[in-house]
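Structure incoming, see below.
The excerpt is restricted to a subset of chains, each kept in its original location.
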Amino acid sequence: GFPGPQGPPGVKGDSTPLHRSAFSMGLGSKSSVLGNVPIRFTKAFYNEQRHYDETTGKFRCVIPGLYQFSYHLTVYMKDVKVGLYRNNTPIMLTFDQYQTNNVDQASGSVLLHLMAGDEIWLQIYGEENVAGIYGDNINDSTFSGILLYPDKE
Amino acid sequence: GFPGPQGPPGVKGDSTPLHRSAFSMGLGSKSSVLGNVPIRFTKAFYNEQRHYDETTGKFRCVIPGLYQFSYHLTVYMKDVKVGLYRNNTPIMLTFDQYQTNNVDQASGSVLLHLMAGDEIWLQIYGEENVAGIYGDNINDSTFSGILLYPDKE
């Protein structure tokens, strides 16, 4: 007899899964800036994967890889002394002094390779219980992070 | 006869993301900073896809996905009150006060998920017709955006 029809196509080629992890949060009316605990940013510009927990103020790494973190803070009423913490260790610190009638903006960014379970947050450092970080309906203070390079599998 | 066997797996995917959209613009001599209209940045550091229109001052989303927008503004002569607008709505606002002999830098960044057709721009907010945003040959003020995660198809 004749040969049968052609077989079905093969399966789709290999690829690294599309690993995505990102958040972009602002100080909102429910946010809190207190000493000795993570600053809680509660106004979500983007938090689809919910790897940033607005109830704790911490980003928790689910996908290992290289991340970019950045923050932009309104400096108002008091000096700002803030640290980017990784698992209870401050690894980058930003200081901006306030003077009367001279609201400022302070910002920082860094690339960090994270393992699954690593936690990243912003926190006031030093003995201060309050800081001049400010947010309202016309002054945003923001904290963002994004997975740039997932680890190769 | 019977159908043949299934074909072999497809080849491995490209090592290069195919969806690209980015711009990085500065205030130049033809730029304009006026009230009630988008700030027009005309000095191109990068605008290959031309999704930023320097005649209107607007970025128009062609590829849906997650974008990062950032700006760094020289604060000179006057206070700076600027908003990042999405389709006529200010979604992030930055305020920096100027004092004599104290030029400052104000910056902001945010991650936003955009649909095709969404427009993003910077604009002075409030009643002001002028702002202290400044750029010349030794002072850059910039506005950049980049597609980080295109939507899955």
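Note that the chains take the letters A and B in the order they are written out, and that residue 1 is the start of every chain.
The rule we apply is simple: a contact is a pair of C-beta atoms (placed from the backbone, for glycine too) under 8 Å apart; a residue touches a chain by one contact, two chains touch by 3 or more.
Only a predicted model underlies this, so the values are computations on that prediction, with no experimental measurement involved.
Student: Because only 2 copies sit in place here, please give the count for the whole complex.
Tutor: Total copies of the sequence across the whole complex: 3.
To be clear about the criterion, only the chains that are shown with their structure count from here on.
Student: Report, in whole Å, the distance between the mean C-alpha point of subunit A and the mean C-alpha point of subunit B.
Tutor: Each chain's C-alpha centroid was found; their separation is 20 Å.
Student: Touching subunit A in the complex: which residues of subunit B?
Tutor: Residues in contact with subunit A: 1-13, 66, 68, 70, 81, 91-99, 102, 104-113, 125-126, 148-149, 152.
Student: Can you list the residues on subunit A that touch subunit B in the complex?
Tutor: 1-15, 18, 20, 22-24, 26, 45-46, 48, 70, 72, 74, 99, 101-105, 107, 137-140, 142, 144, 146, 148
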